[in-house]
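Heads up, one of the protein chains got dropped from this complex, but the rest are sitting where they should.
And now, chain A:
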(Lines give C-alpha, C1' and ligand atoms only; values in the text may rest on other atoms or scores of the structure.)
Protein backbone atom coordinates (compact mmCIF):
# COMPACT_ATOMS: atom_id res chain seq x y z
CA UNK A 1 0.00 0.00 0.00
CA UNK A 2 2.74 2.39 1.02
CA UNK A 3 4.80 1.57 -2.01
CA UNK A 4 1.80 2.25 -4.15
CA UNK A 5 1.40 5.67 -2.64
CA UNK A 6 5.06 6.39 -3.19
CA UNK A 7 4.77 5.40 -6.75
CA UNK A 8 1.79 7.63 -7.18
CA UNK A 9 3.56 10.56 -5.57
CA UNK A 10 6.64 10.11 -7.70
CA UNK A 11 4.52 10.03 -10.80
CA UNK A 12 2.79 13.19 -9.74
CA UNK A 13 6.08 14.91 -9.03
CA UNK A 14 7.48 13.86 -12.32
CA UNK A 15 4.49 15.23 -14.12
CA UNK A 16 4.71 18.47 -12.22
CA UNK A 17 8.37 18.84 -12.98
CA UNK A 18 7.75 18.31 -16.61
CA UNK A 19 5.01 20.85 -16.54
CA UNK A 20 7.21 23.27 -14.63
CA UNK A 21 10.01 22.86 -17.12
CA UNK A 22 7.72 23.53 -20.01
CA UNK A 23 6.14 26.47 -18.22
CA UNK A 24 9.53 27.93 -17.48
CA UNK A 25 10.56 28.01 -21.08
CA UNK A 26 7.19 29.33 -22.03
CA UNK A 27 7.35 32.07 -19.44
CA UNK A 28 10.74 33.31 -20.47
CA UNK A 29 9.53 33.55 -24.01
CA UNK A 30 6.51 35.51 -22.94
CA UNK A 31 8.61 37.79 -20.83
CA UNK A 32 10.92 38.49 -23.67
CA UNK A 33 8.00 39.23 -25.92
CA UNK A 34 6.42 41.67 -23.49
CA UNK A 35 9.37 43.41 -21.92
CA UNK A 36 12.31 45.02 -23.50
CA UNK A 37 15.17 42.62 -24.14
CA UNK A 38 16.88 41.75 -20.87
CA UNK A 39 20.00 43.64 -20.13
CA UNK A 40 23.29 41.90 -20.17
CA UNK A 41 24.48 40.25 -17.00
CA UNK A 42 26.74 42.40 -14.87
CA UNK A 43 30.43 41.71 -15.42
CA UNK A 44 31.47 38.69 -13.46
CA UNK A 45 33.70 40.13 -10.82
CA UNK A 46 33.33 37.34 -8.33
CA UNK A 47 35.31 34.60 -9.90
CA UNK A 48 35.68 32.80 -6.62
CA UNK A 49 38.68 34.68 -5.35
CA UNK A 50 37.02 38.04 -4.72
CA UNK A 51 33.90 38.34 -2.62
CA UNK A 52 32.39 41.78 -2.13
CA UNK A 53 30.33 42.30 1.03
CA UNK A 54 26.93 43.66 0.20
CA UNK A 55 27.46 46.61 2.49
CA UNK A 56 29.96 47.92 -0.03
CA UNK A 57 27.69 47.77 -3.04
CA UNK A 58 26.66 51.37 -2.49
CA UNK A 59 29.26 53.93 -1.63
CA UNK A 60 28.45 56.42 1.09
CA UNK A 61 27.55 59.15 -1.39
CA UNK A 62 25.36 56.82 -3.39
CA UNK A 63 23.16 56.08 -0.42
CA UNK A 64 20.16 58.20 -1.16
CA UNK A 65 16.51 57.86 -1.94
CA UNK A 66 17.04 57.45 -5.68
CA UNK A 67 19.28 54.41 -5.35
CA UNK A 68 16.99 52.92 -2.72
CA UNK A 69 14.02 53.20 -5.03
CA UNK A 70 16.15 51.86 -7.87
CA UNK A 71 16.87 48.65 -5.96
CA UNK A 72 13.23 48.07 -5.14
CA UNK A 73 12.20 48.77 -8.70
CA UNK A 74 14.85 46.39 -9.95
CA UNK A 75 13.51 43.66 -7.73
CA UNK A 76 9.90 44.26 -8.70
CA UNK A 77 10.67 44.23 -12.41
CA UNK A 78 12.96 41.25 -12.28
CA UNK A 79 10.80 38.77 -10.42
CA UNK A 80 7.20 38.71 -11.41
CA UNK A 81 6.47 36.08 -8.78
CA UNK A 82 8.05 38.27 -6.08
CA UNK A 83 9.98 35.37 -4.66
CA UNK A 84 11.74 36.29 -1.41
CA UNK A 85 9.82 39.50 -0.93
CA UNK A 86 9.74 39.14 2.87
CA UNK A 87 13.51 38.98 3.00
CA UNK A 88 13.77 41.95 0.67
CA UNK A 89 11.43 44.07 2.78
CA UNK A 90 13.15 43.18 6.02
CA UNK A 91 16.54 44.00 4.58
CA UNK A 92 15.16 47.24 3.17
CA UNK A 93 13.75 48.20 6.56
CA UNK A 94 17.12 47.68 8.15
CA UNK A 95 18.85 49.83 5.55
CA UNK A 96 16.37 52.67 5.49
CA UNK A 97 18.16 54.91 8.02
CA UNK A 98 21.41 54.41 6.11
CA UNK A 99 19.79 55.71 2.95
CA UNK A 100 18.06 58.55 4.77
CA UNK A 101 14.55 57.48 3.82
CA UNK A 102 13.37 56.37 7.26
CA UNK A 103 10.86 59.21 7.47
CA UNK A 104 9.61 59.00 3.91
CA UNK A 105 6.04 57.81 3.61
CA UNK A 106 6.37 57.29 -0.13
CA UNK A 107 9.14 54.74 0.40
CA UNK A 108 7.12 52.86 2.99
CA UNK A 109 4.20 52.68 0.61
CA UNK A 110 6.52 51.39 -2.08
CA UNK A 111 7.78 48.71 0.30
CA UNK A 112 4.22 47.62 1.06
CA UNK A 113 3.63 47.56 -2.68
CA UNK A 114 6.25 44.81 -3.00
CA UNK A 115 3.83 42.27 -1.49
CA UNK A 116 1.97 40.30 -4.15
CA UNK A 117 -1.63 41.37 -4.20
CA UNK A 118 -4.69 39.32 -3.20
CA UNK A 119 -2.72 36.16 -2.45
CA UNK A 120 -2.76 36.55 1.30
CA UNK A 121 -6.41 37.47 1.70
CA UNK A 122 -8.15 34.68 3.60
CA UNK A 123 -10.82 33.03 1.53
CA UNK A 124 -12.74 31.03 4.12
CA UNK A 125 -13.41 31.04 7.84
CA UNK A 126 -10.67 28.54 8.69
CA UNK A 127 -8.05 30.65 7.04
CA UNK A 128 -9.45 33.69 8.74
CA UNK A 129 -9.43 31.98 12.11
CA UNK A 130 -5.80 30.97 11.92
CA UNK A 131 -2.95 33.25 11.19
CA UNK A 132 -3.10 33.24 7.41
CA UNK A 133 0.34 33.66 5.85
CA UNK A 134 1.94 34.55 9.21
CA UNK A 135 5.37 35.46 7.92
CA UNK A 136 3.99 37.96 5.44
CA UNK A 137 1.63 39.49 7.97
CA UNK A 138 4.41 39.85 10.52
CA UNK A 139 6.58 41.45 7.89
CA UNK A 140 3.90 44.02 7.08
CA UNK A 141 3.47 44.68 10.80
CA UNK A 142 7.19 45.27 11.02
CA UNK A 143 6.95 47.86 8.27
CA UNK A 144 4.14 49.61 10.11
CA UNK A 145 6.06 49.35 13.37
CA UNK A 146 9.02 51.09 11.85
CA UNK A 147 6.73 53.80 10.49
CA UNK A 148 5.35 54.24 13.97
CA UNK A 149 8.82 54.30 15.45
CA UNK A 150 9.85 57.15 13.21
CA UNK A 151 6.55 58.97 13.59
CA UNK A 152 5.41 58.57 10.01
CA UNK A 153 1.65 58.74 9.74
CA UNK A 154 0.26 56.39 7.08
CA UNK A 155 -2.08 57.73 4.46
CA UNK A 156 -4.94 56.38 2.33
CA UNK A 157 -2.59 54.70 -0.07
CA UNK A 158 -1.10 52.67 2.78
CA UNK A 159 -4.58 51.58 3.73
CA UNK A 160 -5.42 50.71 0.16
CA UNK A 161 -2.27 48.63 -0.22
CA UNK A 162 -2.90 46.75 3.02
CA UNK A 163 -6.48 46.09 2.00
CA UNK A 164 -5.34 44.79 -1.36
CA UNK A 165 -2.66 42.58 0.13
CA UNK A 166 -4.10 41.26 3.37
CA UNK A 167 -7.77 42.12 3.44
CA UNK A 168 -9.92 43.95 5.93
CA UNK A 169 -9.68 41.67 8.97
CA UNK A 170 -5.93 41.13 8.96
CA UNK A 171 -3.35 41.95 11.57
CA UNK A 172 -1.51 44.62 9.53
CA UNK A 173 -4.84 46.33 9.00
CA UNK A 174 -5.43 46.25 12.75
CA UNK A 175 -2.04 47.79 13.33
CA UNK A 176 -2.82 50.47 10.76
CA UNK A 177 -6.07 51.28 12.54
CA UNK A 178 -4.31 51.54 15.89
CA UNK A 179 -1.78 53.95 14.47
CA UNK A 180 -4.52 56.02 12.90
CA UNK A 181 -6.38 56.09 16.21
CA UNK A 182 -3.53 57.15 18.46
CA UNK A 183 -1.35 59.33 16.25
CA UNK A 184 -3.88 62.13 15.70
CA UNK A 185 -4.72 62.09 19.40
CA UNK A 186 -1.19 62.98 20.40
CA UNK A 187 -0.26 65.08 17.40
CA UNK A 188 -0.91 68.35 19.20
CA UNK A 189 -0.18 67.15 22.71
CA UNK A 190 3.16 68.93 22.78
CA UNK A 191 2.69 72.58 23.74
CA UNK A 192 6.23 73.35 22.62
CA UNK A 193 6.15 72.40 18.98
CA UNK A 194 9.35 72.57 16.99
CA UNK A 195 9.17 73.49 13.32
CA UNK A 196 10.49 70.93 10.89
CA UNK A 197 13.23 73.04 9.38
CA UNK A 198 15.20 75.75 11.08
CA UNK A 199 18.41 76.10 9.14
CA UNK A 200 19.06 79.80 9.59
CA UNK A 201 21.05 80.20 12.82
CA UNK A 202 19.49 83.57 13.63
CA UNK A 203 15.96 82.26 13.19
CA UNK A 204 16.85 79.20 15.22
CA UNK A 205 18.27 81.31 18.04
CA UNK A 206 15.23 83.58 18.03
CA UNK A 207 12.90 80.61 18.19
CA UNK A 208 14.81 78.97 21.03
CA UNK A 209 15.08 82.14 23.07
CA UNK A 210 11.41 82.95 22.69
CA UNK A 211 10.62 79.44 23.80
CA UNK A 212 12.73 79.49 26.93
CA UNK A 213 11.93 83.09 27.86
CA UNK A 214 8.23 82.20 28.18
CA UNK A 215 7.27 85.86 28.03
CA UNK A 216 5.39 87.42 25.17
CA UNK A 217 6.56 90.90 26.10
CA UNK A 218 10.19 90.01 25.73
CA UNK A 219 12.01 91.26 22.70
CA UNK A 220 14.79 89.51 20.86
CA UNK A 221 17.76 91.52 19.68
CA UNK A 222 20.27 90.41 17.11
CA UNK A 223 23.51 91.84 18.41
CA UNK A 224 25.64 90.40 15.64
CA UNK A 225 24.64 88.86 12.38
CA UNK A 226 26.47 85.72 11.36
CA UNK A 227 28.06 87.48 8.41
CA UNK A 228 31.67 86.95 7.58
CA UNK A 229 33.52 89.47 9.63
CA UNK A 230 37.06 90.49 8.97
CA UNK A 231 38.57 91.16 12.32
CA UNK A 232 41.77 93.10 12.51
CA UNK A 233 43.30 91.20 15.40
CA UNK A 234 42.20 87.71 14.45
CA UNK A 235 43.91 85.84 11.72
CA UNK A 236 40.80 84.30 10.26
CA UNK A 237 37.24 85.39 9.99
CA UNK A 238 34.62 84.60 12.53
CA UNK A 239 31.09 83.58 11.88
CA UNK A 240 29.66 84.61 15.18
CA UNK A 241 26.10 85.53 15.74
CA UNK A 242 24.77 86.83 19.01
CA UNK A 243 21.06 86.86 19.59
CA UNK A 244 19.77 87.98 22.93
CA UNK A 245 16.41 88.29 24.60
CA UNK A 246 15.22 90.51 27.41
CA UNK A 247 11.79 91.39 28.64
CA UNK A 248 10.75 94.74 30.17
CA UNK A 249 10.39 92.98 33.53
CA UNK A 250 13.96 91.83 33.33
CA UNK A 251 15.13 95.33 32.41
CA UNK A 252 13.47 96.77 35.51
CA UNK A 253 14.79 93.89 37.60
CA UNK A 254 18.31 94.61 36.44
CA UNK A 255 17.85 98.32 37.06
CA UNK A 256 17.02 97.57 40.69
CA UNK A 257 20.05 95.33 41.09
CA UNK A 258 22.49 96.27 43.80
CA UNK A 259 25.59 97.54 41.91
CA UNK A 260 27.95 96.18 44.56
CA UNK A 261 26.84 92.62 43.85
CA UNK A 262 28.26 91.07 40.70
CA UNK A 263 26.12 89.67 37.93
CA UNK A 264 26.99 86.33 36.37
CA UNK A 265 27.17 85.12 32.82
CA UNK A 266 26.23 81.51 33.29
CA UNK A 267 26.47 78.75 30.78
CA UNK A 268 26.40 76.99 28.49
CA UNK A 269 23.07 75.38 29.24
CA UNK A 270 21.61 72.93 26.79
CA UNK A 271 18.24 73.03 25.11
CA UNK A 272 16.98 70.20 22.99
CA UNK A 273 14.82 70.71 19.93
CA UNK A 274 13.86 67.22 18.87
CA UNK A 275 17.27 65.76 18.08
CA UNK A 276 19.41 68.86 17.95
CA UNK A 277 21.00 70.37 20.99
CA UNK A 278 21.66 74.10 21.23
CA UNK A 279 23.31 76.04 24.00
CA UNK A 280 22.35 79.30 25.63
CA UNK A 281 23.86 81.63 28.19
CA UNK A 282 22.11 83.39 31.03
CA UNK A 283 22.88 86.70 32.68
CA UNK A 284 21.82 86.28 36.27
CA UNK A 285 22.70 87.16 39.82
CA UNK A 286 23.26 85.07 42.89
CA UNK A 287 20.35 84.94 45.29
CA UNK A 288 20.52 87.71 47.82
CA UNK A 289 19.60 87.16 51.41
CA UNK A 290 18.61 90.78 51.93
CA UNK A 291 15.04 91.33 50.87
CA UNK A 292 14.04 94.83 49.91
CA UNK A 293 11.49 96.23 52.27
CA UNK A 294 8.45 97.40 50.42
CA UNK A 295 7.48 100.75 51.80
CA UNK A 296 3.98 100.85 53.10
CA UNK A 297 1.94 103.78 52.05
CA UNK A 298 2.23 106.23 54.98
CA UNK A 299 -1.31 107.43 54.43
CA UNK A 300 -2.70 103.99 54.94
CA UNK A 301 -4.53 103.26 58.14
CA UNK A 302 -5.13 99.80 59.49
CA UNK A 303 -8.62 100.78 60.57
CA UNK A 304 -9.60 102.30 57.25
CA UNK A 305 -7.74 100.30 54.56
CA UNK A 306 -7.63 101.80 51.10
CA UNK A 307 -8.42 98.50 49.44
CA UNK A 308 -10.29 95.56 50.80
CA UNK A 309 -8.93 92.24 49.57
CA UNK A 310 -11.49 89.63 50.41
CA UNK A 311 -11.96 86.54 48.32
CA UNK A 312 -15.63 86.21 49.05
CA UNK A 313 -16.21 83.43 46.55
CA UNK A 314 -13.58 81.24 48.21
CA UNK A 315 -14.40 78.67 50.82
CA UNK A 316 -12.26 77.95 53.84
CA UNK A 317 -10.67 74.92 52.24
CA UNK A 318 -10.02 76.49 48.90
CA UNK A 319 -6.33 76.94 49.33
CA UNK A 320 -4.85 76.00 46.00
CA UNK A 321 -1.23 76.71 46.86
CA UNK A 322 1.27 74.00 47.57
CA UNK A 323 2.92 73.72 50.94
CA UNK A 324 6.50 73.87 49.68
CA UNK A 325 9.39 76.21 50.20
CA UNK A 326 10.34 78.40 47.30
CA UNK A 327 13.56 77.38 45.64
CA UNK A 328 16.01 80.17 46.29
CA UNK A 329 17.53 81.26 43.04
CA UNK A 330 18.92 84.45 41.71
CA UNK A 331 16.96 86.52 39.21
CA UNK A 332 17.50 86.06 35.48
CA UNK A 333 18.23 89.29 33.65
CA UNK A 334 18.80 88.25 30.05
CA UNK A 335 19.57 85.28 27.85
CA UNK A 336 21.55 84.89 24.68
CA UNK A 337 22.68 82.35 22.16
CA UNK A 338 25.97 82.56 20.35
CA UNK A 339 27.74 80.36 17.94
CA UNK A 340 30.93 80.54 19.97
CA UNK A 341 30.73 80.70 23.70
CA UNK A 342 34.00 82.29 24.68
CA UNK A 343 34.30 85.21 27.03
CA UNK A 344 35.05 87.69 24.28
CA UNK A 345 31.84 86.97 22.43
CA UNK A 346 29.82 87.08 25.60
CA UNK A 347 31.54 90.33 26.53
CA UNK A 348 30.28 91.82 23.27
CA UNK A 349 26.81 90.68 24.25
CA UNK A 350 27.12 92.43 27.61
CA UNK A 351 28.34 95.55 25.85
CA UNK A 352 25.33 95.40 23.58
CA UNK A 353 23.07 95.03 26.58
CA UNK A 354 24.49 98.23 28.09
CA UNK A 355 22.41 100.35 25.74
CA UNK A 356 19.18 99.22 27.36
CA UNK A 357 20.69 98.61 30.80
CA UNK A 358 23.15 101.36 31.72
CA UNK A 359 23.62 99.78 35.15
CA UNK A 360 25.81 97.14 33.55
CA UNK A 361 28.48 99.80 33.26
CA UNK A 362 28.87 99.84 37.04
CA UNK A 363 28.22 96.23 37.98
CA UNK A 364 31.11 93.75 37.91
CA UNK A 365 30.43 90.84 35.59
CA UNK A 366 31.63 87.35 36.38
CA UNK A 367 31.94 84.73 33.67
CA UNK A 368 31.02 81.35 35.02
CA UNK A 369 31.53 79.22 31.95
CA UNK A 370 31.94 75.51 32.15
CA UNK A 371 34.30 74.06 29.62
CA UNK A 372 32.19 71.20 28.39
CA UNK A 373 28.46 71.50 28.19
CA UNK A 374 28.19 67.74 28.45
CA UNK A 375 29.05 67.91 32.12
CA UNK A 376 26.61 70.66 32.76
CA UNK A 377 25.38 70.60 36.32
CA UNK A 378 23.77 73.29 38.40
CA UNK A 379 26.31 72.77 41.12
CA UNK A 380 27.63 75.65 43.12
CA UNK A 381 30.85 76.79 41.52
CA UNK A 382 33.67 74.49 42.46
CA UNK A 383 37.09 75.64 43.46
CA UNK A 384 38.50 74.88 40.06
CA UNK A 385 35.92 76.96 38.31
CA UNK A 386 36.36 79.76 40.76
CA UNK A 387 39.92 80.18 39.63
CA UNK A 388 38.73 80.49 36.08
CA UNK A 389 36.27 83.22 36.86
CA UNK A 390 37.22 86.56 35.51
CA UNK A 391 36.15 89.58 37.37
CA UNK A 392 36.49 92.98 35.91
CA UNK A 393 34.78 96.28 35.55
CA UNK A 394 32.27 96.18 32.76
CA UNK A 395 33.32 99.61 31.48
CA UNK A 396 36.17 98.16 29.46
CA UNK A 397 36.07 94.41 29.48
CA UNK A 398 36.02 94.02 25.75
CA UNK A 399 39.02 96.15 25.09
CA UNK A 400 40.88 94.37 27.77
CA UNK A 401 40.04 91.04 26.22
CA UNK A 402 41.00 92.18 22.81
CA UNK A 403 44.44 93.21 23.92
CA UNK A 404 45.25 89.74 25.10
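Definition applied: a contact is a pair of C-beta atoms (placed from the backbone, for glycine too) under 8 Å apart; a residue touches a chain by one contact, two chains touch by 3 or more; residues count from 1.
By our rule, contacts and distances are computed from a predicted model.
Novice: Since a chain is absent, check the UniProt entry for it and pick the matching name: "Trafficking protein particle complex subunit", "NEDD8-activating enzyme E1 catalytic subunit", "Acyl carrier protein" or "Complex I intermediate-associated protein 30, mitochondrial".
Specialist: Its record in UniProt gives the absent chain the protein name "Complex I intermediate-associated protein 30, mitochondrial".
Novice: For the chain left out of this view, which of A:81, A:197 or A:274 touches it?
Specialist: A:274
Novice: To test your reading of the contact rule: which positions on chain A touch the chain that is missing from view?
Specialist: Against the left-out chain, chain A lists 145, 148-149, 151, 178-179, 182-183, 185-187, 189-192, 208, 211-214, 269-275, 277, 280, 282, 284, 316-325, 327-329, 332, 335, 373-374, 376-380.
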